[in-house]
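Only a single protein chain was left out; the remaining protein chains are all shown in position.
The first chain written gets the first letter, and so on, giving A and B; residue counts start at 1 in each chain.
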Amino acid sequence: TIPVYTVEMVEKKSTAVRLGELGTKVGRTVRIEGEIAQIKQTSGPTIFTIVDESGTENAAAFVEAGVRAYPEAELEDIVRIVGEVMMRNNQLQIEVDSLVLLAGEEAERVRDRIESALDRRAEPEDIPFLVESDVLERLKPEMRKVAKIIRKAVFSAQPIILRHHADADGICSAVAIEQAVTSLIRESGGDYDADYFLFKRAPSKAPFYEIEDITRDLDYALKDHARFGQKMPLIVLTDNGSTEEDLPSLKMAEIYELPVVVVDHHHPDEIVDQYLGGHVNPYHVGGDFGITAGMLGTEVARMINPSIEDVIRHFPAIAAVGDRSDAPERGRYLQVASDRFTEDDCKDIALALDYEQFWLRFNDGRELVKDILDIKGNNDRHRKLITLLVEGANMAIEDQMSASMPHVRQQTLTNGAELFLLDVEIHAHKFTFPPPGKTSGEVHDRLCRQHPDSPVVTIGFGPDFAVLRSRGVMMNIPRMVRELREEIPGGGISGGGHLVVGSIKFVEGMRQEVLKGLIEKISIVGAGM
Amino acid sequence: TIPVYTVEMVEKKSTAVRLGELGTKVGRTVRIEGEIAQIKQTSGPTIFTIVDESGTENAAAFVEAGVRAYPEAELEDIVRIVGEVMMRNNQLQIEVDSLVLLAGEEAERVRDRIESALDRRAEPEDIPFLVESDVLERLKPEMRKVAKIIRKAVFSAQPIILRHHADADGICSAVAIEQAVTSLIRESGGDYDADYFLFKRAPSKAPFYEIEDITRDLDYALKDHARFGQKMPLIVLTDNGSTEEDLPSLKMAEIYELPVVVVDHHHPDEIVDQYLGGHVNPYHVGGDFGITAGMLGTEVARMINPSIEDVIRHFPAIAAVGDRSDAPERGRYLQVASDRFTEDDCKDIALALDYEQFWLRFNDGRELVKDILDIKGNNDRHRKLITLLVEGANMAIEDQMSASMPHVRQQTLTNGAELFLLDVEIHAHKFTFPPPGKTSGEVHDRLCRQHPDSPVVTIGFGPDFAVLRSRGVMMNIPRMVRELREEIPGGGISGGGHLVVGSIKFVEGMRQEVLKGLIEKISIVGAGM
Partner (left out) sequence: TIPVYTVEMVEKKSTAVRLGELGTKVGRTVRIEGEIAQIKQTSGPTIFTIVDESGTENAAAFVEAGVRAYPEAELEDIVRIVGEVMMRNNQLQIEVDSLVLLAGEEAERVRDRIESALDRRAEPEDIPFLVESDVLERLKPEMRKVAKIIRKAVFSAQPIILRHHADADGICSAVAIEQAVTSLIRESGGDYDADYFLFKRAPSKAPFYEIEDITRDLDYALKDHARFGQKMPLIVLTDNGSTEEDLPSLKMAEIYELPVVVVDHHHPDEIVDQYLGGHVNPYHVGGDFGITAGMLGTEVARMINPSIEDVIRHFPAIAAVGDRSDAPERGRYLQVASDRFTEDDCKDIALALDYEQFWLRFNDGRELVKDILDIKGNNDRHRKLITLLVEGANMAIEDQMSASMPHVRQQTLTNGAELFLLDVEIHAHKFTFPPPGKTSGEVHDRLCRQHPDSPVVTIGFGPDFAVLRSRGVMMNIPRMVRELREEIPGGGISGGGHLVVGSIKFVEGMRQEVLKGLIEKISIVGAGM
């Protein structure tokens, strides 16, 4: 009898090499499996950036010069590649011998393996907060959620754009996250300067995510996507992002399917949440703005990458004094920082951040800001820098006060509050530090000290805006703005802010009517120390 | 007898390889002939970019590190190169074994061959227009001339700078040409991202080619020429470029021998033509501004590269409604677009373009604009985007109107026209959408609807300018401006525009006199519906 042989194709079941190990395999032929994270055509080969559960590397496939290799392979497909590990132009690279598109069950298996490994890998460690805080404890699940979304973006080579309010609190929050993200990018391989082109921090001009900001972010992201085959970015907003004013930009982000997460301590409008992948906000759990963005950002940063804790642990204290928090957490974070910085040091650093950011305009000043925050390991330089900046800031403030204070007009309202009016357009230096809002704040602080027993309202107005500061007056600025908008047709009125601190905009030609209406409203609310 | 041998140098007459075929010759030694289009010294070899009738490639010649190879070879010389075709750093490249400068008859023969092949290749196909139009038929020779100049620039690796008016009509015109040019660059070889560095589209701030614009364009072009050995660019102006106001910039372009072509529908001043290599303008053939720049640009784009017709065929309809054309071509182009877009769709797209361009400031927003024009193959995203942008634009317009309309002052002129005055500086929001010109236009439209039977003039003025809109009044704004300039010494008056729609500038201190004089002139011209 003749034996019957059945021939079966047996693929050698050697385990695929993880991308994280390629650095040790230069010169060898390996098999890898992963997801395509970028496809870039050159005039030579096609470059595929591959992500697996361990890291990110490039694979070069050549058919003919300038011709797209493996056109069937698309962004986010799962592929198996066999090729030699090479150094090309000082970069690690796989020279593709074969690239197979995995499909069906097999693709699912690899995708699941990568996805679940990524998911596990993205899960933040469960570490205690730097301080005791009920509010923070209640926020923990949402903070972990945001940290995980950010970690996953890093591990899957998705670019991150971090937008933040351009003041000391916003900077502390954003730089904490920046340190966590960039160190995580460096640890997880990929191109050697991926921490520069996959991460961008940008201070916003307005205290919200303006249409102009998202327009610029989208313009660049879409160009990078078209020209370099990059993924569309994750947007992270901090000390910013939780109010109705952010809505137009969030809707724009939704159309382009950009995920957005927010870490903020402004009073949130519920309507934004439908556009957010995560939203850490103390108001959601019974807290308030006293838990500053800098506190929240630092704790989220520790979840993203615990190894940077020592670098950033003093940030919340700076943020707390910068934003004048009077939450109990303020003192606890000051305690955490106290081995290196006193409360006065923190105030100086916060002032130095505000002052330097003014001169940086809307550049991030990455390295300068690190020195101000003393995280470059050069404490001597830090101290000299703070001394110089604080001196500069205080001289500018004194100069502004000597120009402005003599022009403040006083009037006692029927409710007993002392009202102070200053025209910051004609009785203050313009286009320099301190800007109108800070000028009004400084004037207000001095007037409060001069009138320790009276309720005080200070209005600093320009041609088409007014800034309000108050103490001991039961104002509800957002409601006053809404009412004035109704009562003064043709006033072009908008604005808002917190209950007792805020601003209002109007058309220049209606300034007198608007200020009159505003003062009338302030006159009738409760006031008393 | 001894035979006499004459030794003759016989160069092997094998045909030179065309550059367009090099992609299939990697690893082989070839002979090529072409014109030097760029010479870039590196710290290693000298890189010559060579153009022939079929394409563009780089050749690397090495003598000593950082030393210029073949110093006798200069930009635009004709050379014969023998070398091996290699892949260097993911780029196709010829490694030069020998480079011979052709001279005299031989150079002429090659240059003629390349030049005449380029000339043939640059000749646009003779295709019918998308719609019937006598004006377009009469413009055809000039359109073909401009299309050919642009095609030749592409084939000879000359950079192109495309400047355009930053409104819907200008954007449609410019993006049509952009699509034609970039696809043609990609088809014709050269560096893999040549469609980025050899083509730049830039919206202009002013409705003409300002000195500031050409200064920036020249600054960059000269630096690229000096640093990277690039050719000086071809300037293409669209919806822009045909009036006296462009003269200073055109003179500057002439000094640097930059060729300039114009595709415009503004009333042309004859004096510009001496500076232009081509000028498509309906006024030259008895047409007028109803043949919009978007119509002209789209038809020129089809001549440049007919294969993109399907991508851009709806642009003229958008341009027509955007610029309020009432030429018969408007309806015909709307018909062309009607399989995909209704007239209302086109209006929405035009408004969305204006609104988005406002936020883009003077960035081109290449990819965003493509989505607005629905040429990225993602109609779902396009529809959502238009809905969001139109909603945003209309909300902003409503907001502006509610601030402005209550402040409009009315006065009936002696000629029966209703005059409306609005101070857009103090009775409108500034630095936001809609800007002063559009604000005045919206106000005017509403007033026209409110006074359907009267001639209407609307003047929106700021500190040192006024914008005029009118209906049923026989104004000649350019003449009024000239007369006022004479009559009001120290007024610093300039301006112009169309006959019945335009603007005037003056020094702030003379505003009252200028407005008074302007109104007097308007009062005495014929008016009636």
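Everything below uses one rule, namely that a contact is a pair of C-beta atoms (placed from the backbone, for glycine too) under 8 Å apart; a residue touches a chain by one contact, two chains touch by 3 or more.
What you see is a predicted model, and the numbers here were worked out from it, not measured in a lab.
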| item | value |
| --- | --- |
| Sole residue of B:Val26, B:Ala117 or B:Met252 that reaches the chain not shown, by the stated touch rule | B:Met252 |
| Residue of A:Lys205, A:Lys384, A:Arg479 or A:Lys516 touching the missing chain in the full complex | A:Lys384 |
| Among A:Ile149, A:Cys172 or A:Ala428, residue touching the chain not depicted | A:Ala428 |
| Residues from subunit A at the interface with the omitted partner, ascending | 22-24, 26, 87, 89-92, 189-193, 196, 356, 359-361, 363, 365-368, 381, 384-385, 388, 392, 399-400, 402-407, 423, 425-430 |
| Touch list for subunit B against the chain that is not drawn | 41-45, 47, 60, 62, 64-67, 88-89, 211-212, 215-216, 218-219, 222-223, 225-227, 248, 251-252, 255-256, 463-464, 489-492, 505, 507-510 |
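To be clear about the criterion, only the chains that are shown with their structure count from here on.
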| item | value |
| --- | --- |
| CA centroid of subunit A to CA centroid of subunit B, Å | 38 |
